[in-house]
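Of the protein chains in this complex, one is absent; all others appear in place.
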Amino acid sequence: MIRPLSDLGRARDETGEVVAVEALEGGMVEITARLPRLATTARPGEFAQLRAWAGVDPLLRRPFSVAWTAGELCSFVLEAVGAGTRLLVALRPGDPLQALGPLGNGFHLDPVPARAVIVSGGLGCAPFPLLVRELRQGGCADVTVLSGAATASRLYPAERFRRGDDAVRVVEATDDGSQGRRGLVTELVAGACEETAAVYACGPNPMLAALAEALRHLAPPPERAEVSLEAPMGCGFGTCLGCALPAAGGEWFLCCRRGPVMEVSQVDWPGLLALPPAHVA
Amino acid sequence: MIRPLSDLGRARDETGEVVAVEALEGGMVEITARLPRLATTARPGEFAQLRAWAGVDPLLRRPFSVAWTAGELCSFVLEAVGAGTRLLVALRPGDPLQALGPLGNGFHLDPVPARAVIVSGGLGCAPFPLLVRELRQGGCADVTVLSGAATASRLYPAERFRRGDDAVRVVEATDDGSQGRRGLVTELVAGACEETAAVYACGPNPMLAALAEALRHLAPPPERAEVSLEAPMGCGFGTCLGCALPAAGGEWFLCCRRGPVMEVSQVDWPGLLALPPAHVA
Amino acid sequence: MNFPDLSVDLGRGLILPNPVGLASGTAGYGFELRQLIDLDRLGALFTKGTTLHPREGNPPPRVAEVRGGMLNAIGLHNPGVDHVASTYAPEFSRWSIPVVVNVAGGSVEDYLECLDRLERAEGFAGYELNISCPNIANGLDFGRDPAAAGRLVAAARARTGRHLMVKLSPNVTDIAAVARAVEEAGADSVSAVNTYVGMKIHRGIRAPVLPGRGTGGLSGPVIKPLALAAVAQVRAAVRIPVVGVGGIMDADDALEYLIAGADAIQVGTATFVNPAAALEVLDGLLTAGERAGVSRLEELHHPTPSSSGDGLALSR
Partner (left out) sequence: MNFPDLSVDLGRGLILPNPVGLASGTAGYGFELRQLIDLDRLGALFTKGTTLHPREGNPPPRVAEVRGGMLNAIGLHNPGVDHVASTYAPEFSRWSIPVVVNVAGGSVEDYLECLDRLERAEGFAGYELNISCPNIANGLDFGRDPAAAGRLVAAARARTGRHLMVKLSPNVTDIAAVARAVEEAGADSVSAVNTYVGMKIHRGIRAPVLPGRGTGGLSGPVIKPLALAAVAQVRAAVRIPVVGVGGIMDADDALEYLIAGADAIQVGTATFVNPAAALEVLDGLLTAGERAGVSRLEELHHPTPSSSGDGLALSR
């Protein structure tokens, strides 16, 4: 089932105002801005191309998942890893923030699954607060978030996945055992995914590849298994052709329009893992 | 009498702290910074290469005359005309300011003349507060500043030439007659320069050329007639060879080392006026 | 018609309503940008480089940012000429923006076969022969060698009565020689320039960021001083119109190209940063024209009576 290209019809370029910048533990930051168009049109898994600087260095916008929306407000979760993110996390309330979006294909929610497991690795948490809410509002009774990170401080706070909805279960794992289960979050998948209609994941490529492998051994497999991927992006809206990633079957797909969310089966996992690292920290 | 090359032995690269930024009328700004080395070594007419930004845009430092020194403090007078000056006038007390200097050949003060006339056009005022003080401290009894500008608000305040020394005479002229004499400041020269041992000038090239012309008709001519010139500068210390200006006799001289102060007779005035405008506002 | 009148006649029937085009490879075939901006106000759309057969493009990563610019190694990812002729061209004919199809190939035969297939289609206004794509094997050959470029253009000229623009490579010893050769061979106009060969090194992995040879095409503000020089050199070498491209971010940049001798311009990388960049360039030129009270574009940028001024003045 080839996913359609994303719908650019909703995308707008909007300049909003930052209303809050919250520093979470471990370096993550949640930025909330008044972006009425984006806030009211973005769906889970979609992203926006952000810019919060003048001049040409950095030159390109940077892509970020829409993490949360509330009325006219829109939130993003990120971390300073390079020049662009450093400028973004340094924003203060009142500063302007330019956002082009929503962009990309979000997670598939039609029909809303009865049981959903979300697998989040590190900053891969970003699209999930919104997904959790939309799943729950769509009638998904059982939402479990498997949340992993290297160490406790790098875990996205469980409460931020739930945002007040206590029916959402969050199960944590850390590589060093400092919080939750010791080990990789993908080791929790086999146990959690039985009888699960849908699995949604975001995180480092090796984690997603391990997830894909784990899902292959699940019987029955989930009806839906989707991952949100990353590629260096020139534009975010399909004209630069820069964001190609390897598709199952030997071709490339554009991360910004066919993705960033892909069916697990449509990704060439060995190809993805073999890519030269463009975004090595 | 060919001027010697400037002495680079006193030049140091120093990072100081801005202590005051005063906005004068008409857009001029006086920036004072704690720069102990520069403040104690700079002589009238010498300049410093300033930088107050990170990154590479602007790339090069910008040259500014040392306008005043007091203890460890050093002042510059400037105006926002482009990217670099815009960043400089936006400085706040406490900000760092990097200064390489003193650079260039200053005004000739040996021997200190008995009578001196200073001709200042617009921002050409910059080197003169310091020159006035050094003249007076050296024993020059009679210092007259002829200060010209397009209109009243563009006149450098007379008090800032004097800085408390009421024996210094300031005569003003404006193109529109809004303050002082109506007309060009150079029209005052013939009257003021009789029996004057030394004339020092700084201002737009056409003004300096007019001065040179006026001095040719003076009998007897002043023993010393010096002008401070400008050129786009790559380095400020003689290695880029970028700051060439036309010398009388058909060769070039380096503004940053042979100048910026030149004997009037050593400048090729028609050549200077014919230069393509690199610094047109 | 707008006032001032910004239209530009590039010859052989290609009249742009204004001098602001979208550069090849930065606007696809227009379908995405149509959803984001009012495409029909612009002067021209130069399509993605189109080849005889569909191309998948290069492996990722295909883009990398550098200070003030970006490198790309897309590898002419495109759906092939038949798809463009049969599916896209009919759409183009419904648009009011003139569409110029950018054509690329590895051999003269490739180019000619592309033209032949496109000649049967309607809906587009001309060709831009990309003889300068640095990202495919042999892609530089035509752009490198004036004689080879001339032969290609002469052969192409024989196949079409449509406007034939030739996109020049800046990665050559003498761009003026190539420009002259394609003019003599019958090109109606030239566009200058394509991207510059560049590299980004990743210190962490001690290797280039882009795969393969590690090089890509450099575009964006960083190339403007180089591209302006190239445009001026080309302008001095040929009589046909010159379309300037390279690092144009705003109307001021566009004006500089016009002063350097360009008859029209293309906005490339800026569109990635701001999809409305080309429209803002156009609006900036219109405003500048209105302010200056000129009626024709040329009056905005023709040289002043004397370009030597009042010297290196403390001009206050």
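As written, the chains take the letters A, B and C, and residue 1 is the first residue of each chain.
Throughout what follows, a residue touches a chain if its C-beta (ideal position, glycine included) is under 8 Å from a C-beta of that chain, and two chains touch if they have at least 3 such contacts.
Just so it is clear, the model here is predicted, and its values are computed rather than measured.
Considering C:L42, C:I74, C:A187 or C:A232, the position touching the chain not shown turns out to be C:A232 (whole complex). Only one residue from A:L8, A:L38, A:A225 or A:L245 touches the chain missing from this view: A:L245. Touching the missing chain, out of C:R120, C:R203 or C:R291, is residue C:R203. Where chain C meets the omitted chain, the residues involved are 60-61, 66-69, 71, 144, 171-174, 196-201, 203, 205-208, 213-215, 218, 221-222, 224-226, 228-230, 232-233, 252, 255-256, 259-260, 301-304, 307, 309, 312. Where chain B meets the missing chain, the touching residues are 8-9, 11, 13, 51, 56-61, 100, 231-246, 251-252, 257, 275-278, 280-281.
Rule of thumb we're sticking to: only the chains that are shown with their structure count from here on.
Closest to the middle of the protein, by Cα centroid, lies chain C. Note on chain placement: the centre of chain A and the centre of chain C lie 36 Å apart, centres being C-alpha means.
Put simply, the C-alpha centre of chain B and that of chain C have 47 angstrom between them. With centres set at the average Cα position, the gap from chain A to chain B is 59 Å.
In chain B, the residues that reach two or more other chains under the touch definition are 56-57. Each of residues 67-68 in chain C touches at least two other chains.
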